[in-house]
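For this view, one protein chain was removed and the others were kept in their places.
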Amino acid sequence: MLTLDAVSKRFALKAGYFAAARRHVYAVREVSLRIAAGETYGLVGESGSGKTTTARLAVGMYRPDGGAITYRDRAGDLHEVGRSGARARRELRTRLAYVFQDPARSLNPRMRVESILLAGLRYTANWRGVEDGRSRALAALESVGLAARHLSRRPPDFSGGQRQRVAIARALMVQPETLICDEIVSALDVSIRSQILDLLQHLRRELGLTLMFISHDLAVVTYFCDRVGVMQDGRLVEEAAARELAANPRHGYTQTLYAAVPKLPAPG
Amino acid sequence: MRDADAGPLYDVTGLTVTFSTERGPLHAVRGVDLEIDAGTVVGLVGESGSGKSVTAQALLRLLPPHALVNVPRLLFRGEDVVTMRPAALQRLRGGRVGMIFQEPARSFDPIYSIERSLAETLHTHRPELDPEALHARSVALLEEVGIAEAERRLASFPHQFSGGMLQRVMIAHALAADPEVLIADEPTTALDVTVQAQVVDLLLRLRAARGLAILFISHDLALVGQIADRLVVMYGGLVMEQGPAAAVLHAPRHPYTRALLDAHLPLGVHYTEQPLHAIPGNVPDPLHPEPGCPFAPRCAVAEGRCTRAIPPLVAEPAHAPAARATSSVAAAAPHDPMPAAVTGIVHHRCLLPGTKASLAAAAAPGEAAC
Partner (left out) sequence: MAEAAGRVGRSAALWQRLRARPVAAASLLVLVLLYGAMLFAEFLAPYAPTTTFRHHTHQPPTLGFHSRELGFGPQVQHRVLVDEVTRRYARIRGQHYRVRLFARGEPYRLWGLVPLRVHLFGTTAPYVDEEGATVQAASGADPWLGTGQAYPVFLLGSDHLGRDIFSRILYGSRISLTIGFIGISISLSLAIILGGLAGYYGGAVDWTIMRFAEFFILIPGLYLILFLRSILSYDWDSGQSFVVITAILSFVSWPGTARLIRGMVHSIKREDFIAAAQLQGIPALAIIVTQIVPQMASILIVSVALGIPGFILGETVLSYLGLGITDPAVSWGSMLNRNVTSLSNLRAFPWFLYPGVALVLVTLAFNFLGDLLRDIFDPYHQERARG
């Protein structure tokens, strides 16, 4: 269970050497949310709304400037995210994993898939040697619908959808409990997007994953998630069950978002 | 003056573009016919690698030297663009044909103020204007694209604008020389949905006010469906289907168009209620094009002959969508522009007769037609 309690994060604006005071901009302001085990939680918002920062805070990539993030794992142990030391970070790494938006950028184009998959595992408590790592890499690759022959290829040899599969496989290597997916279908073609969403849904059921799903696409989020939070300017402005939000958006901003989504006429 | 000519503004036949790359020839566009009539919005829809952007660049001969372009006919208002002299080509680019791109921030020189860059564009096409007239014209252009406090904003620099505002400035640039056609290559892809809606509104307003023809290129069928009069659906460097927008959206003839429509997630459906219509397979690789229909490997109804040769474009009269009640996708939006009757010709590239029927069968799970 992932809990964000009044979490804030600010970034320093670029200031010159001689600037008297540093100016800050708040990316996330006092966001509180709770993702139950096995739940799919969606975070939707426009660019600059703070949804990616929230996701990165949740996985410990940034440290919060205020508030607390905690993670209770399946065994019932409580971890503090973002402020923990090296050992605690190491433990968290096998529980929380993160998938980036654009696989073309998040996979090192010069590394073979096998090295990509094994690179991180080496530095976790789950490392049991190269042989074990290889069989895990193969298992992870197969679980995302790729095969052993893909192990020796490099990211540029794949299509966008396949690349995102590799990125998901990398996240699965440590056998995490929770997967944080940051806009993972935004860079993909429409005809590929459904495949990846299907895959994620399948993995969720198969592995009992908890998912945090970030997207700017309201239709995707309300389709894919159980609960959805709407972010605007670093704040969580509305939170509701996905079907309820789709049926009855309450906050003015959510309504604006709804109105702006292009709709298709129904085919005859 | 503009309405004097009856023919289309742009008339393209058999456009092919091949890039020579280190991995071999890349077949970006493999024979595209395109017509843009005065005052109409043509929507060009396709996924990555479909050749839609390359097609647009070819219209202005903007392709890099390693692109091998072969086009038997490329006419702008009856003038051959292929043999056009550099001076005439210069008048065409950014003059009679305006162009806007996906990322406006990259199209501006960061050290030029908006006024300076706008004045430069204006001066190129209207050298007779004096500085005061240039200024007045710049203000008028910014106001036309809906930028408040145009006088003040002229002194600003590109980084002081948001993405949506910068896209408006870019449109102002494109309008500076009073173009007849605006080529918009994914103009809203980098923008937020709310801003996207504003930009689309602006484009539609400009079309109405100026009688501007627009070639609107996007990967988003729903978005293009909102703005376009005619739709061209591209896949694998080929036009899969084209015709009046309403006809293509309401009664798609080609399985690819149908699959795209099905892949569109309407607001309000939930995974617990409805599975996704996933299209299996990958988008085609332009380095190794299929000998037959590029969609055949992913098509639910493809037959053996689909994979052997590229099916020709077939013309069919567009018919009005009669049975709205049988819609398989969730309810249409309230402002859905449902025409009473669609007239015109639909061109599509599917060999299979009665595609609609077989597709309906294929859409039901577990009942593939063949």
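The letters A and B name the chains in turn, as written, and every chain counts its residues from 1.
Methods note: contacts are C-beta pairs under 8 Å (C-beta built on N, C-alpha and C of every residue); 3 or more make two chains touch, one makes a residue touch a chain.
These figures come from a predicted structure and were not determined experimentally.
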Exercise. In the complete assembly, which of B:140, B:208 or B:287 touches the absent chain?
Worked result: B:287
Exercise. Of the listed residues A:7, A:59, A:168 or A:236, which contacts the missing chain in the full complex?
Worked result: A:59
Seminar exercise, completed: Listed in rising order, the subunit A residues that touch the chain left out are 59-61, 89-90, 93, 98, 100-102, 105-108, 110-111, 115, 119-120, 122-124, 152-154, 156-157, 170, 174
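Quick note on the criterion: only the chains that are shown with their structure count from here on.
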For this session: Mind checking the centre-to-centre distance between subunit A and subunit B? Centres are C-alpha means, answer in whole Å.
Result: 32
Seminar exercise, completed: subunit A residues touching subunit B in their complex are 46-47, 159-162, 189-195, 197-198, 201, 216-220, 222-224, 242-243, 246-247, 256-268
Problem set entry | Complex contacts: residues of subunit B adjacent to subunit A | 47-48, 163, 192-194, 196-197, 219-223, 225-226, 246, 249-252, 258-261, 263-271, 275-280, 282-283, 285, 298, 321-324, 326-333, 335-338
